[in-house]
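Shown below is the structure under consideration.
Apart from one protein chain that is not included, each protein chain of the complex appears where it belongs.
Chains: A and B, in written order; residue numbering restarts at 1 for each.
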Amino acid sequence: MTDTLERTSESEAPSPNPVDWSKVQKWGSLGGLTMSFIAAIGMVAALDKRIIISPWLSLGFITLLWVPVAYGYIAATEKASDGSPPPVKGARDIISGLVTGLISGALFALFIVIIDAVDLTDVFRNLGPKLVELLTFGLGLGAASVIWIVGSGLLGLIGGALKVVRPTVRRVVSSAAMGVFGVALLELIVTDISQGLHIEFVTDWLYAINGGLTTISAIVVAILFGLLGLRSDDRTLTQRRLDRMNLEPQVLVRRNAIAAAITIAAVIFLPMILGGLTNELLANVGLFVLMGLGLNIVVGSAGLLDLGYVAFFAVGAYTTAILTSPLSPTWTPELTLNFLSWEGWLILAIVLVMAAIAGLFIGTPVIKLRGDYLAIVTLGFGEIVRILFLSDWLSPYFGGAQGITNIPSAALGPVEIKGTNSQAMFYLIAAFVAIAIYVSWRLQKSRTGRAWTALREDEDVAEAMGINTTASKLTAFVTGAMFASIAGMLFAAKVGSIFPSSFKLLVSIIILVIVIVGGMGSIPGVIIGAIVLIGILGGPTQPGLLQEFGQFKLLIYGALLVVMMLKRPEGLWPSLRRQRELHHDEMSQDSWLQGTSYQTGGVPEDEQGGTRYTDDAAPIQDGDG
Amino acid sequence: MTTTATTPTRTFKFSWTDSFLWAIRVMAIFVIVWGFIGAIALGLEGNGLSAEAWKQLIVSGVAQGSMYGLLALGYSMVYGVLGFINFAHGEVFMVGAMVGFFAADALFEAGLWEANFILSIFIVLLVAMFTSTFTAVLIEKIAYQPLRNAPRLIPLITSIGISFFIQNAVQLLVGPAVKTYPAPPSWLSDPVNILGFQIPGTILLVVFLAAVSMVGLWLFVERSATGRAMRAVAEDKEIAALMGINVDRVIVMTFAVGGAMAGVAALLWALMFRSVSFITGFLPGIKAFTAAVLGGIGNIVGAMVGGLLLGLFESLGPNVILRGLSWQIPLALGIVLLAAGVATVVGGRAMKRNGVVVLGAAAILMGLTGVAGFTIVIPGLSQLKDVVAFTALVLVLIFRPAGLFGEQLGREDRA
Partner (left out) sequence: MPMLDIQHLTKSFGGVQALNDLDFHVDKGEIVSVIGPNGAGKTSFFNTVTGYFSPDEGQILFNGVNISGHEPHEITELGIARTFQNVRLFPDMTVLENVMVAQHCRTTTGIFGTLLNTRSFRREEAQIEANAKDVLSFFGKRLQGYRWDQPASVLSYANRRRLEIARAMATEPELILLDEPTAGMNPKETAELTDLIRQLRDDRGYTVVLIEHEMRVVRDVSDRVVVLDHGEKIAEGDFETVSHNPDVIEAYLGRPAEHTDE
């Protein structure tokens, strides 16, 4: 109550806070460091070939230029303390942004001067004259320094200004920027589609000869997307989803049905107009969606952090290879993965059984361990499986480092689904993904799924509810293993030869990143996570849309994992369960700020004004005592 | 919930998971005992390891083990205080070794390495310790501090991300190639004869440095005010805060001390193996974590002992145990073992002592192997070195999660 009073008295005399210089200093220096780091790992140079706007802006420079904007925005942000009014915006924000940018630029200029003066290539292999030349635009050091400082300051100012301007303006600007960036990045896909639709003239006009938008097309794209941004309203994605949840059930069902129909239609028809490259990307995404959904059951639903998940992918792939390849070292049943004959289904069945056996074998001893030990032990098992496949000892059965080659393609009756025919491959994978989605979705809201959630949230209490936690966990573990083994089977048929090096710990980690970025426990989250990460950055061995990112993608995966855990542990598209919680928080907060009570129907008298109670908050209500 | 406590009135219940665990125990004992006896027998027959080879394996096991011990301290202390596995600790070690390499290289170029090796080593040690300490503290500040009250798995996942990030950042910054430290002078690398063991001077130096650091750390934790504060925070953060201890500062100290020990370990690594690359941190990190659990996580002396045991096991494992499996158990011995095993199982059941039953079952397996004349010949033993290490990890975490000397965990982390 007292807080509320303070708030009103304060809000009568709004005055902007002074610039928080220590924060500006901190983010300015961080900006300089970040930019220097990005240059030092060779990102600028490597991505310079990828043009965004021809001829003057490359992806390489964008990896630097976002820094002052973002850090300027952050430095201008004031933390809203609980209960106090939102901070007043004004010149201070712009100044904060500007100075942050200036500091970053100055530090970065210093960095360039240093690498020009001292030869550091013995230690840092990228810090040579080539980088200096690139970063000084062929001008002198002095001129380049001025350009960096001023430019970075201006970008910081833009960052700070974004804080101040009206939300509409912010939306239009960011929409335009994202639009230009996106259209330029998606050049391959856009060209692909326009070829499929025979409208090449669009892309011919849109893109410059050696890649990237032309200046004119960039302006047009920016205007178009800016207008789009103008049309959309202020709601964030989260709010949109929340609003959707409040719709009438019938409306919701109808909308869901329409969305599903559109998705299905897109999955069926899009590959037909897409070229091989895009279909290849989509097929890879599909494989990772399959594995992501499986790990999502293990980690997201049941809360078991399985870091050896790749082992089951390997089991599926090796089982398939042995069953089908004529070059399998010892056993050569030479079945074909033909889903219109019994052989294909037999392979599928054997793969699933092997995965279940492996799942039980690995799962049984670890299931009673506490969560973090389970993670490390499964990691150990994953590595053991890989090393055994690699070893000379078992090479008479699994081929050792040479792997197993000549795995025949999958087939549907007489129609062969060659690994190189990415369109057919995509349909095959999509079919299994569809099944996986169905299975995940059904399980989530069933007795089994509830038990998994319960044991993730509180294992002891789940026991008290009569849930056999050991059996439940094992079920989750084995179900997840089966998903991965199917992905392994498809992978083997797709690539035609498999080697132990395809089954490194890396794969487990990347799948984990997908699940976490998407949102643990959320089926659409996993799909979105896989599309964004695998589609754009690429998988452990598969290139993504940004092939130039290849050598940096693992770094980015690592950074993403950390940033997500720190800033948004619930993921980009959190499960409804998490959403619901946020929902409530927002509603109770809002109503509290407006001084009204949060009312949703027949509230029992003792719960009027029901904010959240924490355990130690006094539960005694006035009026009752 | 535990099923090991002996309850007189307990009714016998069959549980698939428990039976499976017992079966693994039996198999583990069977393989280890068979391999060990086999190795000795092969040696006596003259086609196994010579006494000299044994000694060398033991010496290198001790040396590596003391390095694992130092590294294990970092895992153990952080787990003791914060209750999560700092997966990035291996990378802290790697960064120390990497920067240490550049220092050593510069010293070598300057001629100091050969002119005054001891001084050079000292400088490299300081550089490695400083780098590792700095990295460890930086990680704590950036990534772990904001997660103080998050569920246990969140900081673990974060640390995996950090580990990934550092590995790849180092690769991109300095290149993927393996870097080789300059060689130590010959007067140091020549073997010295101690108690019949031919021990290279470098190994002696490694063990000496490890021992000094361990004792220093132990004194620090037991005697200094900061050490006492650390133990208080490990026991109960809230109460420690009430007693006026600056908990955050103590946590930073914990990371710093763990980092410094990783820096020492980095130098020891350099002395022993001389090569370092961006993936150098991964396997030693995992092994050191195993050592920490084996000694009882949170337990400082335990970490050292665990490290030594693991080092020995890793050094002897592939060469002794796996090689020993190629020894055929003689028929007569097989029959004796079979009979003795059956008797032991029966006796064990009567006494309701599961451990005895397991031993008996393992003996039966050995007996059967002998009777059947079965052997396992494994080519490319050195490839399986890491399998042995990971198997040790798995077995330790499954059967001795509380370690040999008991865990020392804070109130809230005791499961």
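The criterion applied here is as follows: a residue touches a chain if its C-beta (ideal position, glycine included) is under 8 Å from a C-beta of that chain, and two chains touch if they have at least 3 such contacts.
Computed from a predicted structure; not experimentally measured.
The residue touching the chain not shown here, chosen from A:K49, A:K130, A:R370 or A:R442, is A:R442.
Here one chain is not drawn; of A:R241, A:K418 or A:R450, the residue touching it is A:R450.
Touching the chain that is not shown, out of A:S391, A:T469 or A:S485: A:T469 (per the contact rule at the top).
Residues of subunit A in contact with the chain left out of this view: 438-439, 442-443, 446-448, 450-451, 453-454, 457-458, 460-469, 475, 479, 577-578, 580-581, 584, 588, 600-602, 604, 606-607, 610, 612-613, 615, 617, 619-621, 624-625.
Here, only the chains that are shown with their structure count from here on.
Separating the centre of subunit A from that of subunit B, both taken as means of CA atoms, is a distance of 34 Å. Within the complex, the subunit B residues that touch subunit A are 1, 16-17, 20-21, 24, 84-85, 102, 105, 143, 146-147, 150, 152-158, 160-169, 172-175, 286, 289, 293, 378-380, 383-384, 386-387, 390-391, 393-394, 397-398, 401, 415.
Interface of subunit A with subunit B (complex): residues 37, 40-42, 122-126, 303, 305, 307, 364-373, 375-377, 379-381, 383-384, 387-388, 390-393, 463, 470, 474, 509, 512-513, 516, 551-552, 554-555, 557-562, 565-566, 569.
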